[in-house]
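Note that this complex is displayed minus one protein chain, with the remaining chains in position.
All chains are identified by letter, namely A and B, in their written order; residue positions are counted from 1 within each chain.
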Amino acid sequence: MVHLLAVAVALLSSFKSFSVNAQIAAKKPLVITTTTDLAWAAREILGDAVEVRSLLNGREDPHFVDVRPDYVAQVAQADVVCAVGLDLEVGWLPKVISKAARREIQPGGRGYCDFGSRIQALDKPLQQVDRSQGDVHPQGNPHYWLSPSVLAQASREVIDATERVRPELKGKFEARYSEFKRMMLGLEARLKARLVSANITGEQARFAEYHREFSYFARSFELTSHDTLEEKPGLSPSAGRLGKVATGLRRDKITIVLAARTAPTRVIQKFEEISGLKVGVVSVSVSQAPGSDVETYPQLIEKIIDTLIAVSEKNAAKLR
Amino acid sequence: MKFQSRALGVMFAAIVISASGCSKKDSDAATCSGGYQLESLCFKGQTNANLVFSSGSLSGTGSAVAVEPLSEKTAGGRNIAISFSIQDGGSFELRTFARNDLSGGIDIKFSRSSGKLNMSFKQGETASSAKELEGIDASAEVKLYIDVHNDESPAHVIVWNGAGSFNKEQSLHNSEDSGAIQPAAQGLDKYWGVALNRATLSKVAVGEPKDED
Partner (left out) sequence: MRIKRASAFALACSVVFFAPLCSALADTGGLKTFVAVDLVGEAFVRSKVVSPREVEVRGVEVFFLAPVDPLFDAAVGIAAHPENGVSLFELHEATLSSSKLIPHTQLRMGKGFLYIGKLNRIHQHDWPFIDSPEVQRSFFDDEGVNDLLLEVTVNTPTSMPFEATAGVAKGWVYGHAHNEGKRPQVPTHYSRVQTFFDLPLGGALQVAGNYLGRTASDSVQTQLFGVDLTAKWREGRRVPLLLQGEVWLRRVKAPQVDREDALGMYLFPQMNLLDSLDFGIRFDQFSVLTTEDALGESIDISSYRIVPTLTYKPSEFSTFRIAYAWDLKRRGDATPNVTNSSLLAQMTYVIGAHPSHEF
């Protein structure tokens, strides 16, 4: 019985896929992004001409995502699939795209869009990497979306991909893109000024992070990463490591410690106990959860800056 | 904490669900009246059997089926430990994983020629050639441990004399060995029994396979 049902579904789907493809030409193009941050940027640039959806909802860690059938179903409908790239999604996206079985959106296809291909990656290893160094990204640090200027630069990719699959839309996004870039650079400048007003410059602009994911953020806002709580990327730090980092931060009077919400809570609490310092736990992606305080990218970056300033003030008082 | 307590709830439910199996009422265990009780096993003689049961041994010419199946599933494996003796020119057959009339199974036949013990296999209509089991004095009582793995294709038979460890290297016969005689296929059902031709079965026991692949 199940056997017959499977054959029936297979046949029906084959018919449906032909009709779906015909409808695609008439409907708005669908852009699927892996993360909410790319989706936000795509919506800002492409506007109402395109439907944009994100596979993730902003609460996940994009390193550790499963190959879910609902992702396959969504990607199977897409005209364009956009990834952060730089191997961030290597554990799941290639399989999702393969299972979706659409030639156009596979790597190298017209509808495949890799934001990371547009940027100069930071933290690129200088020598051969292997797993003894932890979960190192051999193509460089993929967490570039936390820099407004870098995200603006990378977002050009979604315009090119959309125009490849829908040539009739060529040229229609230039004005919006220019406005988008202006807005992002303005956001960066405004928040940089806030940091200056809060006296977070020079020596005061040094910070520690749980995982090295604030490199681009730091460059944009003229901060300096002093250390990471992880001894090696992707490996939970030992108590000894936490103690060593804590001692260094107190000695060097580092007042800012940042961690993503996806960092292990237990480890963060342990570090706060050992060091006596408050860790600023922040969202590092736009959230799709209703009522979230980081529903847009500007809100996301502003919230990180707010938290950074608050944590700096609190810890400065403790270190006096 | 809330999540952990829900997780424990799911695990407890899984314990309850799994512990309640689908079971049907078992009938009362069959008695061995009219049959032959060899230790813990009950055999019933088949039609035209000319068998004598005395002092816990079964002798004569004829076949008898064990009431209890060899395994609850046809695609299973068992070990049969047997002690038997054969008159010169006679034979003793173990019929395993067969229908309840002892057809269609893996038949392991031991025949005596002077002091030598020969063994051959038969499944359905296909019989193998006979091979001498070396080191066995067929004029005396023979004690063997026989694994029949009917979950392999063809069925895999290993024979030991119990003197050493129960591994393939110390077996008297391993049907998987290159050039070794082997059954043609798998047995068709889960019953078993014995076929005597001027032979005596004195001890028999069934258990888990001695060698698991």
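Just so it is clear, contacts are C-beta pairs under 8 Å (C-beta built on N, C-alpha and C of every residue); 3 or more make two chains touch, one makes a residue touch a chain.
Remember, predicted model here, so these are calculated numbers, not experimental data.
S.K.: Of B:V65, B:M119, B:V159 or B:A195, which one is in contact with the hidden chain?
M.R.: Of the candidates B:V65, B:M119, B:V159 or B:A195, B:V65 is in touch with the missing chain.
S.K.: May I ask you to list the residues on subunit B that touch the chain which is not drawn?
M.R.: Counting only subunit B, the missing chain is touched by 3-4, 6-8, 10-11, 14-15, 17-19, 21-27, 30, 44, 65-69, 72-75, 99-100, 103-104, 124, 151-154, 156, 165-169, 176, 182, 185-186, 188-191, 193, 207-213.
S.K.: Which subunit A residues would touch the chain omitted from the figure, given the whole complex?
M.R.: Within subunit A, the residues touching the omitted chain are 1-3, 5-7, 9-10, 13-14, 16-18, 20-21, 59-61, 63-70, 72-73, 76-77, 87, 90-92, 94-95, 98-103, 106, 131, 135, 234-236, 262-264, 266-267.
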